[in-house]
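Structure in structure tokens, see below.
A single protein chain has been removed from this complex, and every other one stays in its place.
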Amino acid sequence: MSAGQMLLVATLAVPALGAAVVALLPRRIEQGARVTGTVAAALAFLASALLYLGRDWSPMIALGTPVQPWYQLQLDWVPWLNLQFHLGVDGISYPLVVLTTLLTFLCCLFTIYRVPEGGRGRSLVALLLVTEVGIVGTFLAFDLVLFFIFFEVVLLPMFAIIAFWGGERRRHAARKFAFYTLFGSVLLLVGVFVVVGSAGTADIVALTAGEALTRPIQLTAFTLFAVAFAVKSPLWPLHTWLPDAHTEAPTVGSVILAGVLLKMGTYGLIRIGVGVTPEGIAWAAPVLGVLAVAAIIIGALVCLAQTELKRLIAYSSVGHMGFVLLGIATLSVAGLQAALIGNIAHGIITGLLFFLAGAIKDRAHTGELARLGGLRENAPVLAGLLGFGAIASLGLPGLAGFWGEIFAVVAAFQRGDTLWVVLGVAAAVGAALTAAYFLRLLRRVTHGPAALQLTAPGLTRPELVAWSPLVLLALALGLLPALVLGMAYDPVTALAGVVP
Amino acid sequence: MRPVIPYVIAALLFGIGVYGVLRRRHAILLLMAVELMLNAVNIVLVTAATTVQATLAAAGVGTPYTGHVFALFIIVIAAAEVGVGLAIVLQLFRLRSSAAVDTVPLSDPDPPPDAAHATAAEPDPPTAEAVPR
Amino acid sequence: MTVADILLLALGAVAVGAALLVVTTAHVVRAGLYLVLTLGAVAGMYLVLAAELVAWVQVLIYVGAVVVLLLFAVMLTRAPIGASADLDRPAGPAMLIGGGAGLGLAALFIDAYRWTAVEFGEPGRVGVLGEEIFGNWVLPFEVLSVLLLAALIGAIIVSRPDIGARNGKVPH
Partner (left out) sequence: MTTHAPLAMLLPAIPFAAALVTLLLPQRSRAVAATLGIAGAAGALALTLVLLLTFDQPYGGYVELVRFGELAVSFGVRVDTAALLVAVATGVVALAVQVYSVSYLHDDQRYAPYAAQVSLFTAAMLLVLVAGDLIVLLVGWEVMGICSYLLIAHDRRLPAAPGAAVKAFLVTRVGDVGFWLGIILLGVGAGSFRIADVLAAVTAGEISGTVLTVAALGLLAGVAGKSAQFPLHTWLPDAMAGPTPISALIHAATMVAAGIYVVFRLYPVFSGATGVLAVLGVMAAVTMLLGALAATAAEDIKRVLAWSTVSQLAYMAGALAIGATAAALFHLLTHAAFKALLFLGAGIVIHAVGTNLMSGMGGLRRALPATFWSMTIGLAALVGLPPLAGFWSKDAILYAASGTAGWVAALVFAAGLATVVVTAWYATRLWLRTFFGAPRPSSQEGSPLQAMAVSGDPSSKPVHGAPPLMLWPVVALAVPSALLGFAAFAEAFVPWLQTPDPVEWAGEYVAGAQAPVPVLAEQELLHIGVFMVVPVAAVALGIVLAWAMWRRDTAADPARLLGPVRPVFAHAFYLDQVQHAVVVRPVTAFARAVRRTDEVVVDGAVEGTGRGTLGIGALLARAHRGAVPRAVAAVLGGALLFGIVAVTLGGAW
């Protein structure tokens, strides 16, 4: 086993082991268990970060394979089901993997300092680690069945996180989340079986390269996939689990949900939708594009009339993921790249925003915009960070959110048809609406006279430690988008090449 | 021997047993009907054992007496069943001073429109003990 | 039509007739007694079918134990000795389902076997049967013994609520 393969395994195994250890530690070691979990998350982050070093630097388009992982690990698992334990990483999945491990690490770190009510912190840490295993596994899986398994692994720990540590209506939100995504997963499973049954292999590399699937099969499979991923992403009108789940979930849960869990849907659309069923996605692209733009506009409008802080940020996710999906729907290199960086930027910025919203709700004991106000009088640093997050999220050029938005529009214009141009214009209008609701948010929350007495207005050191990487990344990606897109350019170009 | 004769008798016994289970309200009569059905099955088993033994023994296949073994097992199980069943019947009778099965609710009652109905349906050992013995 | 057939027919007629009485009589106690008749007739059929051991077990356990138990239960539940009117429910559905099951099965059997005849093999030998039970079927046999034990304990516990009661204030 090469060093790269060991790193691949470590990225998955370390958090899994960490979760087991945390769960098995004696009950009285509470703080120690949380620290242990955090160390595991840190090691996983380290392992995922090191993945980059060992990559194969040779240009890959010459090789002619649409998917060319940097390195991969292929073991037979259940041979008679065509099931292989096939892991790999390439320029498309690598940024997402690192984002996942980073956010999980930050969340665990944050949990050392603060445990939301509802259960013990060590259990929360363990569940976070299990979630991480599922998400990272989804990004690393190069086998359809394996992908599905990891896709499902995420569900239960996240359900538990919401259901135990959540807000007032946590049970309802958790159930809705679980059932809604399960509904999508069932279709995903059917789609996987349609593909595997028809192609005789579940290997994504082989499926992307080959033309084993006939057009009707591709259309059927993509329809099934699309609904599943649309629920996860979420794409309007399949989004309504998201505001409830985000609003009720504890802070770290919201961060993971918005930061990386949604990305499983968009990643699936890129890796499987584009790669495995290119004809299907090409056929459905206009529908996807229209829905994506509808999500942008509707998300923005709902936010404009929204009255609760976390709910507003949750709905803003709908709009942002709309941009990502619009990028994917264009099926061009520029669009897919825009989707990738939009994914990462949304993960970073919305993660930050949820951290901040959680901090504000903890201090003010309310998330109602009508009752908040004057935050910059009470807690200037918090207000400043919220301002930064909001500005980054509204897609200010020079910060991370910008690239995904504008190049989704650019990609739509590149398609050139009337439909796509109209979609591009509507998306640009949506971007302006995004600015409108974020400014409304800032005006309600930070400006004006101080409305509420805050408990502990200053920021604690753990908060600063947990947030500063996100702030720095939002800035760094804004200035140097090539950090993400440089390594993604070749794989995306190759992947877009399979679309008819 | 015509196997059809015991088979048809078994079938009729079974039907009568079903009829009894459905017809009777008294728990003990119900148990009796169940016994009829069990006996019907036993007849089938024994007949089959005899028939199979007759037809297959020559060929050297098939285990003789399997039907008998099963019949014995069923008799034992029936005995156990009757024991437990009667215990339940006794308990039922103690609780409701009746051995009729019609009135046994299968689930928790719905949120009661009137409390009196609810307490009547609630199995409540202390009040049940008030039944004179 | 051999002797065995005739015997089987006669015994069967008794069994079916008595069974009909079991499910129709208005006397609870009489129902028990008719049941004895049915079970005895069935035991006779076993004998004809060369299953001696089963026949004797039938007589011993069913007639000897089960029916006695049933009669005891009848007494304990203070069922009326005479005829009682409220023993039955409407006969319609019961007739339909019971008749359907019985006649349907009978039709199937008749269709399957017609009027074919088979020869009896060796007469039933208890020794062989014993080997069978303690050879091939020893594991179910043992499980069955556990089941019996469990049923025994269960019956006691169910019928004696004071055994499991925590506060022990159940009056007896």
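Chains here go by letter, A, B and C, matching the order in which they are written, and residues are numbered from 1 within each.
Here is the rule we use: contacts are C-beta pairs under 8 Å (C-beta built on N, C-alpha and C of every residue); 3 or more make two chains touch, one makes a residue touch a chain.
The model shown is predicted, which means the values in this text are computed figures rather than measured ones.
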Chains shown that the absent chain touches, full complex: A, B, C
Residue of A:Val9, A:Ala212, A:Ala282 or A:Leu301 touching the missing chain in the full complex: A:Leu301
Contacting the left-out chain in the complete assembly, out of A:Ala338, A:Leu382 or A:Ala400: A:Ala338
Touching residues on subunit C - with respect to the absent chain: 89, 93-94, 96-97, 100-101, 104, 108, 111-112
Touching residues on subunit B - with respect to the absent chain: 18, 21-22, 25, 101-107
In subunit A, positions touching the absent partner: 176, 179-180, 236-237, 239-241, 298, 301-302, 304-306, 332-335, 337-338, 376-377, 380, 384, 387, 391, 396-398, 402-403, 406-407, 409-411, 413-414, 424-425, 428-429, 431-432, 435-436, 439-440, 442-443, 447-448, 480-482, 485-486, 489, 493
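We take it that only the chains that are shown with their structure count from here on.
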Chain-level touch network, classified as line, ring, star, complete or other: other
Intercentroid distance (Cα basis), subunit C paired with subunit B, Å: 9
Whole-Å gap between the CA centroids of subunit A and subunit C: 66
Separation of mean Cα positions, subunit B and subunit A [Å, integer]: 59
Per-residue overlap in subunit A, given as positions that touch at least 2 other chains: none
Subunit C to subunit B touching residues, read off their complex: 1-2, 4-5, 8-9, 12, 15-16, 19-20, 22-24, 28, 31-32, 35, 38-39, 42, 45-46, 49-51, 53-54, 57-58, 61-62, 65-66, 69-70, 72-74, 76-77, 79, 86-89, 91, 93-95, 97-106, 108-110, 112-122, 124, 128-129, 132-133, 136-137, 140-141, 144, 147-148, 151-152, 154-156, 158-159, 161, 165, 170-171
In the complex with subunit C, residue positions of subunit B that touch it: 1-29, 31-33, 35-36, 39, 42-43, 46-47, 49-51, 53-55, 57, 63-66, 68-69, 71-73, 75-84, 86-91, 93-94, 99-100, 102, 125-126, 129
